[in-house]
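The structure follows.
In this view, the complex is presented without one of its protein chains, the others remaining in place.
The block that comes next holds chain A.
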């Protein structure tokens, strides 16, 4: 397995998967990111990030149901693994810790 370093985009994708928990497939994750960030995102980039995350063991996937919009094709549903959750928590904690370390005087 590759190192578990998370890139910025990967982190965003992982968060989106967590938000859409239960219905996190390529198109859904992409629109979630687009909504949240307010900018358009490449489907291909999201997919490749999902594959990387899966390779790192941060998400796993299974084939889900098909819908008419998809031309009857099944979706691949991604879900965050325990390792993925831990990675997110670590990042969150790191960010918080850094936030709290900012001296009050920095903003004045």
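Convention: contacts are C-beta pairs under 8 Å (C-beta built on N, C-alpha and C of every residue); 3 or more make two chains touch, one makes a residue touch a chain; residues count from 1.
The rule we apply is simple: contacts and distances are computed from a predicted model.
Undergrad: According to its UniProt entry, is the unseen chain "GTP-binding protein", "Cytochrome bo(3) ubiquinol oxidase subunit 3", "ABC transporter permease" or "Electron transfer flavoprotein subunit beta"?
TA: Per the UniProt record, that chain is "ABC transporter permease".
Undergrad: Can you say which of A:21, A:35, A:67 or A:96 touches the chain missing from this structure?
TA: Only one of A:21, A:35, A:67 or A:96 touches the chain omitted from view, namely A:67.
Undergrad: In the complete complex, which positions of chain A touch the hidden chain?
TA: Its contact residues with the unshown chain are 25-27, 30-31, 42-45, 47-48, 51-52, 63, 66-67, 69-71, 73-76.
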